[in-house]
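As you look at this complex, bear in mind that one protein chain is not there, while each of the others sits in place.
Chain naming follows the written order as A, B and C, and within any one chain the residues start at number 1.
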Amino acid sequence: MNDAGAVVDGLAVALLAVALFSVTIRGLVAGVWILVAQSALLALVAATMALWSGATHMWAAAFLTLTVRAIAVPAVLLWILRAVALRRETRPLLSTRHALILALALTLIAFFAAGRLELADAFPAHNALPVSLALIFVGLLLMTTRRKAVSQLVGLITIENGIFLAGLIATLGMPLFVEIGIFFDLLVAVGVTAVLTLRINEHFDTMNTDQLRRLRG
Amino acid sequence: MLTGPLPGLVLTWQIDGLSAFFALVILSISAVTGIYALGNGRHHASFPGSGGLYVLFVFAMLGVVVAGDAFTFLIAWETMSLVSFALVLTEHRREEVRRAAWVYVVMTHTATAFIVSAFLLLARGSGSLVFAEWTAHASASDAGIASVIFVLGLVGFGTKAGMIPLHIWLPQAHPVAPAHVSALMSGVMIKLGIYGLLRLSFDWLAPGPAWWGALILGLGAASAVLGVLYALMEHDLKRLLAYHSVENIGIILFGVGAAVMARALGLGAIVALALSAALFHVANHATFKALLFMGAGAIDSAVGTRDLERLGGLVRRMPFTALSFLVGSAAISALPPLNGFASEWLTFQSLLQLGRLAEEPQTALLPLLAGGALALTGALAVACFVKAFGVSFLALPRSTQAAAAREVGALELIPMATLALLCIALGLAAVPVVTAIGSLVPAAMLPHDGPALGLAAPAGGRLVLPGIALALPTFGALALLLPRLLGPVRARVAETWACGIALQPVHEYTAMAFAKPIRLMFRDIVRPVRDIGVVHRSGTRFVASVHYRSHIAPIFERYVYEALTDRLVAMARVVRTLQNGSLQTYLAYLFAALLVALVLAR
Amino acid sequence: MTLAPVLIGVPLMAALLCVFLGRRAAAVSAAASVVTLAIGSVIAFGSFAVPAERALGGLVYVDALSGLIVLIVALVSAIAALYAVAYVRNAVATGEIAPAQVRWFYFWLQLSIAAMFAVPLLNNLGLMWVAVEMTTLTTALLVAFFRRGHALEAAWKYLMIGAVGLAFGLFGLLLTYYAASHALGEAASALAWDELRAHASALDPSLMRVAFALVLVGFGTKAGLAPMHTWLPDAHGQAPTPVSVLLSGALLNCALYGVLRFHLLATGTLGVQFSSDLLLGIGALSILVAVPFVLVQHDLKRLLAYSSVEHMGIVALAVGIGGPLALFAAAFHMLNHALAKSTLFVAAGALGQGYGTLRLARLHGAIEVAPLPALGLVLGTLAITGTPPFAPFTSEFGIAQAGFLGRPSALVGAVVLLAGTVLVFGGMLFHVLRVAVGTSPGRPHKAAFPFAASFIGLPLAALLVMGVWLPPALRNGFTAVAGVLGVVP
Partner (left out) sequence: MSEAVTAAGLAFLQLAVFLALAPGVNGLIKQIKALLQGRRGPPLLQPYFDIFKLLRKDSVVSDHASAVFRWAPAVYAAAFATAALLLPVLWTPAPLAGWGDALALVGLFALARFALALAGLDTGSAFGGMGSSREVAVAALAEPAILLALFAVAWRSGGTDLSGMSAWLQTHGAAALAPSQLLAAGALVIAVIAETGRVPADNPDTHLELTMIHEGMLLEYSGRPLGILMWASLLKQTVLFALLIALFFPFGLASSAAELPLALAVLVLKLGALGLMMSLVESSSAKLRILKVPELLGAASALALLALVAEVVVG
């Protein structure tokens, strides 16, 4: 029984590694591919959970994760980047070194905070919850340090992934139609953001959100 | 008894002697000013529906005095303020009108916030919003909260009454309002502040400590002396009258303060005397202030300006306005045998008697000092109205408009004449009026175990104005007739002697010059600012022209109110930088809020 | 309660129709809004009379609180849709909106109305979260509709902050679901609100504290409570006026509805003290934060936006104070704020289109040029700043009275309420007075003021009447809502 827990723990560690890596890279397309990796790992976690608990809706959740998070959303992001022909992120607010140190600190806080949450008899993967918190904090860090609109969107989706992981671990996923609702919601959100990003790019002919600071007071 | 919009809220009415008295004052004055409005309205721009607003204004004031519970009182109170704010805004094209209206409505609204807090503390004590309940539970509330309620109420109602230092809206709002509106506002509306203060200190609260009365006396003295001093320094007729309203509110506050202090010391007779003095002055001030504002309105519409420096010689061109304005000036300067003197006489008596009967020296001295302040105010009022009447009506017209002025229509003269006659009548019939006031006010507020009121101080000193009114004309006639026994004399008309040159309007004493001795004598209080510009003929030392501009430093406006608002706006500008436009900062705020919430949730 | 799904269906269908019947989209949206107003009122007044009931197999749950929100959304969406007809025609005339875009405007408008109706009706907390998220997404493109730099900036921040906020909301929801499934077993209905409410005492207290904190921050962001309000002035300021009406009048209330639902859960588990104090604190903070921004404001619609922050704070404060009187006044205030804010935005929109700008420095003498919107603006400001005899004063008076009768922190809250409303009164009236009276610089073209805005007199009249007398139906409604919010199992 505990081998499922070990598998999930392994996957969680992999997820954490991917997240920390995403803090260091500059390339936008690379960022999108990191999302794909995260989503794939999440799908695996969902699958192992389905195996372990035998709940049919878990399989549906795993499949949905694969199609929406791993394929549909990155496809939209890549389409935006191609439409805008943008490759690299300009210099982010924090240098890579500082960002990494901050990310590690946030991860430690996440482990400490998760300990306090004492979800005692949840799924026996004891370090999956801290990872989800870490994902949320790293996602927030990405959003607040990156300048380009798309990378802020990547940060947002990282937060969503973190929450989704916590959901999987703690409650074997939400009731199915709620799960579907959330996925549909994520898809529409990315779609709307994509349209908005294109309009911003068309109006400001740059994706740099520093332009978006004129509404004050 | 209507069920109000909130659970447990009931809209009730409570009409007792006090509200009847105030309702009578409201109705009589608003009727007279209403007729005046018909006549005077033609000269000034007024927006459609301003007549309807005027009627609503009167009904709102009536609503205030008959309201039986806190909620109805507040609805009527604020409607009265809003409607008068709209009426003040009639000539909204001018910048100072807009500024005055804004200052007025913001100060009134802040006052209402104070009143609401006082009411809610009272409701907390007695568990209901109905005034009758408050009276019943008056003695239950403990001293500490009662004092807090008293101070809150004093600030709230004091602002509406125009008491120093909460008065700055009055000299700004009244001059810019149309004449009939400022007559009603100055004559009647500010009295509702006094009505509220009377209800608070006599109806809703048990007899408090002596310092309540001392506080009112102190603020009354400040209002009276500073009000008349600032009035003396004004050369805009309506601002002068507005400052006089502040002064007369000070005089009323002397009566109220003496009554509150006497009630604290348990001197029933003095409470009766002081309260009837205050209420009698409320009625008197309503009559002569409305009369004077209507006079000023008549001058404004006939000459086109209210600046005293450009009036003059109107007594020949507007004789009837001049006569009624003279009667009004005599009444407000408290000259026998008119009504102003009667109510000031009563106020003097109550202050003296309170001083004599109070045991400890320090509580005895304050009323006597207040008496001194009242005397100073009375004398300065005489000076002010000699200036106001003399400079605007007598001698030569100082401007072409003043020379071309013509008497106003009958619709304006009749109301002024009626109020002038009312001043005289109230003076002569002072004794029955004061006795009537004594009986009108409910016994709980006015324990008159002493002799029937009237113009007799409990311990000696009587005033029979009809007697004096009989003696004066007889001796005046004697003074004119007796010399005729020595044979007839002729009076020849000639030029006024001006050291040999023909008399020019420029030789006359201006309002500024008339007030100069007093301005120099009270310069530490009034702080005059003077700038003299001398223009020489080009290149020579010969003087081409000299400009003399003098104004008094607006102490309260600058050092209290502008200082406060500037600091507030500065703080707001600092906080505004928080919204600096960057998404990253906003996300940081959100994250910080989350951390705080999680820490609290531990 | 079979009407509930119809209420959501009508705007959805209208949205689709608008896309196909391009030219007559305005008429379709207006008609749809009138129909939803009728149905909404029926549902609302129905819910006030009869205690809570479920429909569609537990998917829909309507009690007095959701009835109130449905009523508010119905009223506000009617005003918004009716005003949109004239507003959009003017905008097209002045070239701000391309004729081809008009159909999409109404499409997103009706979609967002549908989402806002869904929020109060859905029983399942997860679906409610999805509905709130959908309101954000559907209005995001509407905020950016004018294709100006500022509008795009406002929309981007609106979307990002909204999404992050709701993500935290979802995390809170998730913890609640964990606590519920842990206590109630595997029943899929573990997320059904009324079930949770019934068994609230069985939930794990420490988890529920964290969950409530997360939900308060999450849904609080969407409700515009400080310090998560930063997106609100940008979004309401830049959006086309009918959208601002919808955002300020309806959407904020829906998000606040979410917070109130979780507040009831938290009181069930942790007792009244914890969540009431949090609500009271965040409410007072919102009032205080709004004051400086109202004092030194340079844009008319941003001024109204900050007023919304203040009023959401007042409602939160009222619920925080608790007790039948405060909760009655809170419900009453939600309706008052929705009505008053809609009239203000309509008047501001009319003036904005007339003068071509919303900068307070260039708006003067409106009374001469466009007397009706100027009068509407002034009367609306008097109403929204809680001046008697208008209804907002009555509700604020009730809240202050409950505060003075309540516990010490409630007393402090009431004092903050009184002080805050006075300062906001001074600030707002200073700006609005300079806009309404005085001499107007240029001659804005008369056409700017459409017939539709002339009906702002209706809500103002209602506010005036409700200030002194409440129709019995509404009175019972607010008492029922107070009952729902106040009952402690």
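By our rule, contacts are C-beta pairs under 8 Å (C-beta built on N, C-alpha and C of every residue); 3 or more make two chains touch, one makes a residue touch a chain.
Only a predicted model underlies this, so the values are computations on that prediction, with no experimental measurement involved.
Enquirer: According to the contact rule at the top, which chains on display are touched by the left-out chain?
Expert: Looking at the entire complex, the absent chain's contacts are B.
Enquirer: Quick one: say which of B:265, B:376 or B:600 touches the chain that got left out.
Expert: Missing-chain contact among the listed residues: B:376.
Enquirer: Can you say which of B:10, B:503, B:555 or B:596 touches the chain missing from this structure?
Expert: The missing chain is touched by B:503.
Enquirer: Using the touch definition up top, pick the residue from B:20, B:471 or B:553 that touches the left-out chain.
Expert: B:471
Enquirer: So which of B:494, B:532 or B:599 would be touching the chain we can't see?
Expert: Among B:494, B:532 or B:599, only B:494 touches the chain that is not shown.
Enquirer: Would you mind spotting which of B:386, B:424 or B:440 touches the chain that isn't drawn?
Expert: Final answer for the missing-chain contact: B:386.
Enquirer: Counting contacts across the full complex, list the positions on chain B that touch the omitted chain.
Expert: Against the left-out chain, chain B lists 313, 315-316, 326, 330, 333-336, 341, 345, 348-349, 352, 355-356, 361, 364-365, 368-369, 371-376, 378-380, 382-383, 385-387, 389-391, 393-396, 457, 459-464, 467-468, 471-480, 483, 486-487, 489-498, 503, 505, 507-509, 513-518, 520-521.
Just so we're on the same page, only the chains that are shown with their structure count from here on.
Enquirer: Which chain is most remote from chain B in terms of Cα centres?
Expert: A
Enquirer: I'd like to verify one number: the distance from the centre of chain A to the centre of chain B, where each centre is the average of its C-alpha atoms, in whole angstrom.
Expert: Once rounded, the distance between the two centres reads 70 Å.
Enquirer: Can you list every residue of chain C that touches 2 or more other chains, as numbers and ranges?
Expert: Only 153, 156-157, 160, 164, 210, 233, 293, 296 qualify.
Enquirer: Among the residues of chain A, pick out those that touch two or more other chains and give their numbers.
Expert: Residues 140, 143, 152, 209, 212-215, 217 of chain A touch two or more partner chains.
Enquirer: Report the residues of chain A in contact with chain C in the complex, numbered from low to high.
Expert: 117-119, 121-122, 136, 140, 143, 149, 152, 156, 159-160, 163, 166-167, 170-171, 174-178, 181-182, 184-185, 188-189, 192-193, 195-196, 199-200, 203-204, 209, 211-215, 217
Enquirer: Going by the contact rule at the top, pick out the chain B residues touching chain C in the complex.
Expert: It comes out as residues 2, 4-9, 11, 71, 74-75, 77-79, 82, 89, 92-93, 95, 98, 101-102, 105-106, 109-110, 112-113, 116-117, 120-121, 123-124, 129, 568-569, 571-576, 579, 581, 583, 585-587, 589-590, 592-594, 597-598, 600-602.
Enquirer: Give every residue of chain B touching chain A within the complex, in rising order.
Expert: So the residues of chain B touching chain A come out as 576, 579-584, 587-588, 591, 602.
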